[in-house]
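Heads up, one of the protein chains got dropped from this complex, but the rest are sitting where they should.
Coming up: chain A.
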Amino acid sequence: MSTIADFKTAFMPNWCPGCGDFGIWGALKNALLEKGWGPADFCTVYGIGCHGHMVNFLKSYAIETLHGRPIAVAQGIRLANHKLPVIIVAGDGDTFGEGTNHLVHIARRNVQATMIVHDNQVYGLTTGQTAPTAQKGFKTKSTPAGVLEEAINPVAIALAAGATFVARGFAGDIPGLAKLIVQGFNHPGFAFIDVLQPCVTFNHVNTYQWYREHIYPLDSSHDVTSRAKAFEKALEWGPKVPTGVFYKIEKPTYEAQTPQLNEVPLVEQDLPPKNLQTLMEKFV
């Protein structure tokens, strides 16, 4: 059995005091404990941003990639070793600015991974420019007159792209978020969790207070197997904002549909293959 201490590193988080990243970090550790995973039982794949600093505060197999690329790297890991659970920790900039393409494709491929998006509506690390998830009119240093575009809707995009598990959590609700993450771990396929994450330094609109006033949990009357119902809920953003599992269905994963991966992971297979001579003879 692992304990919280197993995940400790020599570094204390350098996030701003009160940052929503603390809540996500805590919820993730609680979820890992509940799942019974220790640091060697999974691999975390990070993007670049304030969220990505977690690579230094959570001991586990991990790879910090480039801004926008954690999804692509995670899929390579899964194909090489489909027995290794993968957790993707990314920012809203990673996911919807630099790397939207990858999100759309991992969702339709249904590669098994749990993706946690730190949705703070800003680029925290680069000191508060607008993110694609920022609401229209939101003022930042890079949009002094307010954002002109409509905000990206992460839940709707994940649904449209074909994700088989789509949820939204709140960094201010650690037990609730931990539960969602565990459901993500248990989901046989791509699990997408958009996490509303207050950035106390650069986002003075979507604060803890604002979220507490606006969010409400989806209850048991919501049919998680209906994509249409999920879309309907996904489009709600004010006066109330739903959280919880929007959609959850089971479909074969990419890994399960790849015959080469059915038995032993690629990483444990012998190299080179036995059919080299036969392959050469084919050219005669």
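In the analysis below, a residue touches a chain if its C-beta (ideal position, glycine included) is under 8 Å from a C-beta of that chain, and two chains touch if they have at least 3 such contacts; residues count from 1.
Please note the rule applied: contacts and distances are computed from a predicted model.
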Chain not present in the shown complex, as UniProt names it (candidates "Xylose transport system permease protein XylH", "ABC transporter, ATP-binding protein", "Pyruvate flavodoxin/ferredoxin oxidoreductase domain protein" or "cytochrome-c oxidase"): "Pyruvate flavodoxin/ferredoxin oxidoreductase domain protein"
Which of A:T65, A:Q121 or A:T253 sits in contact with the chain that's absent? A:T65
Considering the complete complex, identify which of A:A31, A:C50 or A:I77 is in touch with the unshown chain. A:I77
Looking at A:T9, A:S142, A:Q209 or A:T225, which makes contact with the chain not pictured? A:T9
For review purposes, identify every residue of chain A that touches the missing chain, sorted by number. 9-11, 39-40, 43, 45, 48, 53, 55-56, 59-66, 69, 72-81, 83-84, 101-102, 104-105, 258-261, 265-267, 269-273, 275-277, 279-281, 283-284
